[in-house]
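Quick one: this structure, given as structure tokens, is what I'll be asking you about.
A protein chain is absent from this complex, but the other protein chains hold their places.
Which chain is which? They are A, B and C, in the order written, and residues in each are numbered from 1.
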């Protein structure tokens, strides 16, 4: 039986569930060198967090993240709370010598990201940002193929992340719609993922020009009887302070050009996180709504039989897939978190920092911030690279 | 300018239009060795056929097919009338030394087919049956690939031809719903096509067991004021005397097994003529509703990158495609008729009988008849091969 | 905290993993009225089963299923071993007053199924057979829609379950390829699923006519150094004693007709479990290789805007889906087992027998046996209905 890796989790909502499930499952499917132990979960609402802990099997709870970090029996802090809390928690955790696993975006500003990197570097802890879509077998396979040169010189990236949950103007406010907590809207929530995937697969982005827009500018305030829901206006409406969509053009360091678009206003698109990459030797297409597939066009196929090849990335030899089921036994959303945690545990066990680390998180934020600058200036902006 | 090939066409409805368009276009796109001349079109309703002739540029009309055959200035008889007329017209045409191009099914019975073959053989004219779907570039490409051994030993054929125009019980009677004129329903109309495609691509069918069914057993009589619409019952209803669907299992001479299904009762399927073929080395899938594509799975692809390859069969090197437009400039239904007529004209010009000839038509009818026998006996029936 | 439901599992291979994962996860995602406790797992190889128990968190092990049944602290016996063991274990478990959850096919013969039903009836325990594909949200949605009359009168069922893992003739023997242990090949393994799905969605099958075939008749014996691998022939080859494929036509009690095909010889098809159903008012299509989608054609859509609608069955209101993630966050293979176990636990807790029960398992086997009879007689065979 491998040694324990004691985890302290901050947050118990959507990401809290997904992370808890990953800790529960990872050692069942992967031969991990450490066994994650669900030591404590932290949230401000004691009864709610208590109920969550019992449901998921967390051994104990905390209501103050500083207490969580202070515990001797916790080795790893997992941050699944809103973006405005990431920097402070991560820095304190690093100072306390805890490894840090952080949800994306890494933080709401590049400046925060840099301080987080400084903190984990100075204390030498492991650090990872949870860009979970990298952990789809089909995406990881794309990376392998691009690294092997199957696409030749990359020329085009076409990235969209489309959802539709804000189309209804009566959908009420929540923290994701407030700039203070979320930093931005579709931009940081969805755009962060496609920026990271593009950087992962193609490389650094050096210049951007963009546009952001809010189509529904106020929404029903959240239904709390306290009447304390922030800036709720007359008639129970609250101002939306983030974008509904962001779109931008990008230049990559190696000469490729790209289009990026994130929106929550595309009817029928539920989690349409899609990338198409064209190179001098072939093309790849992936979309989360068909997450197990990778479409591949190979210019070197016999000329009478060329065509996009629909690879079902569930073979034993495909990344991560061998840990799961036989070929054709499809994987879903939560498997990406388990795969990510498998990498995290491996990284902690071996001392080799898991990927993607905070640098990837920071460079993603740097791109996002550059787009926001471009929206303000109306022109191309260069992107600061964090090393 | 190549010599003329004078055509006499029997029928001026759906098939009349499709054939006329083919004669009009073929020498524009293909370097034909003869130039089809639209000499005469024949139909019983003089004013209607006259109007059709003017619209399409036929030089003259006839109202009696025997007169058409008797004309010295006609070299080729094209039969586009209902199935019960094919045998007599074709035999007389052959006797008169005319080449014969015949719509499918070749005839309503195998016995008629045999007499047709005897006639064209004894007079040495060219003969072709219009299984137009063979002439889709994607289907012809499939044939090339199978002949080249790309699929290895064929094991499975999965053929369906689904339409939905009879789902509405108020759809009125027409000649296609009467056994006397049509021979059968979906069976002969749609089943004939998939049986031919399977025979074309995989080979002879030796045994079958099947089922045929009529879901809507009477329909509104056709709205003719004459009141002469055959067996119209009380309330203006007429008995449907053909099948709405047929389905059967088949054994092929070379060891493959197949499922076949034809129906006009599949909501949403408009012209869903689809074949999937599995061999020991790969698979092919084609469907008319995406007619320009051929899906191909190659077991010899690198193991990490196997998948169905969606070949867009519009490249210059694909069969027939080079005569048309640049790659990606899609072809449609009528192009299959033009391609067929290109083969027909080539066959007449060279003296080498075009494909598919009446033998293919007869063997298709033999399979259809065997299925009907099986429906009667409730057991497997062997299929007579016509040579 | 709900009361415990103590589980004893027989089998620890593929199905053992899938079931273990379901017990581990079910109470995290569903508000179950009982909490499954992974009490004991049973297998003949002590060290292997011990390792499995530790990996998955089973509290104890047994090496004799009779001992497992004899334990007072086990409430439910879960049978995940090969088909030839199901009847005896299930009957003994029922006699001991244990609830029984059994993998499919329920047994290798209808006679065994009947004895199993008699046993569970006489002792009044809960019984369920694990046709897990019923538990895909998209399939359960199809059931709801058909029950609501959205398809009208059902006319056509088109079912295929295609895999390709036996295409390679060097794939070695295992228990699934021996009639003694598996009962049949693709027929009982894959055909059982599509027969059940068709019965679930459309109703009873009354008559069948079929064909079964083995393309690769001998295979390398399993690589055990003992030399005891049964009937291994000269050169280390062993005879394959089951079918590679089965295909049949079916008549349903309510007038529909169907085609069914199961094979392990279809290159490129990994787990292509697909059903298309056509009714008088619409059509539905589902395929496991896109398991989260249900395609729906509605004849009542406005005539200019009819078309197959691709429903992504991940909305909160879709069956089972609300227990998981937000819309568009796709589910996979293992979720079907968790959903099944949620139903199982609910059934045990409420005393209302969960679905599908052993009757469904028996009627599925009855269809399969009728097909085998038809293969022997060469004609249509009627299907015994078990009530």
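What we mean here is this: a residue touches a chain if its C-beta (ideal position, glycine included) is under 8 Å from a C-beta of that chain, and two chains touch if they have at least 3 such contacts.
In this text the structure is predicted, and so the values were computed from the model without any measurement.
**Student:** Using the touch definition given at the top, which of the shown chains does the missing chain touch?
**Tutor:** Per the touch rule above, the missing chain touches A, B, C.
**Student:** Determine which one of A:80, A:183, A:279 or A:356 touches the chain that has been left out.
**Tutor:** Reading the full complex, the residue touching the unseen chain is A:279.
**Student:** Looking at B:50, B:239 or B:271, which makes contact with the chain not pictured?
**Tutor:** Of the candidates B:50, B:239 or B:271, B:271 is in touch with the missing chain.
**Student:** Give the residue, chosen from C:91, C:311 or C:341, that touches the chain omitted from the document.
**Tutor:** C:311
**Student:** Which of A:70, A:96, A:253 or A:299 sits in contact with the chain that's absent?
**Tutor:** A:299
**Student:** In the complete assembly, which of A:210, A:319, A:332 or A:354 touches the absent chain?
**Tutor:** For the chain that is not drawn, the touching residue is A:210.
**Student:** Which parts of chain C are in contact with the chain that was left out?
**Tutor:** Given the touch definition above, chain C has residues 141, 144-145, 293-296, 298, 301, 303-312, 315, 317-318 touching the missing chain.
**Student:** Could I get the residues of chain A that touch the absent chain, sorted low to high?
**Tutor:** 153, 155-156, 158, 160, 162, 167, 209-211, 213, 215, 245, 247-249, 251, 255, 257, 259, 261, 263, 265-269, 276, 278-283, 297, 299, 306-308, 377-380
**Student:** Of the residues in chain B, which ones touch the absent chain?
**Tutor:** Touch with the absent chain occurs at residues 1, 14, 17-18, 20-21, 24-25, 27-28, 54-57, 163, 165, 269-272, 288-292, 312, 314, 324-335.
The rule we apply is simple: only the chains that are shown with their structure count from here on.
**Student:** If I average the Cα coordinates per chain and compare with the overall Cα mean, which chain comes out closest?
**Tutor:** Central chain is C.
**Student:** Tell me, please, which chain's centre (mean of its C-alpha atoms) is farthest from the centre of chain C?
**Tutor:** B
**Student:** Counting only Cα atoms for the centres, state how far chain A is from chain C in Å.
**Tutor:** Measuring from centre to centre gives 36 Å for this pair.
**Student:** So what's the Cα centroid distance for chain B and chain C, whole Å?
**Tutor:** So the centre of chain B lies 41 Å away from the centre of chain C.
**Student:** With chain centres defined as C-alpha means, what is the inter-centre distance between chain A and chain B in Å?
**Tutor:** 54
**Student:** In chain A, which residues are in touch with two or more of the other chains?
**Tutor:** Residue numbers touching two or more other chains: 312.
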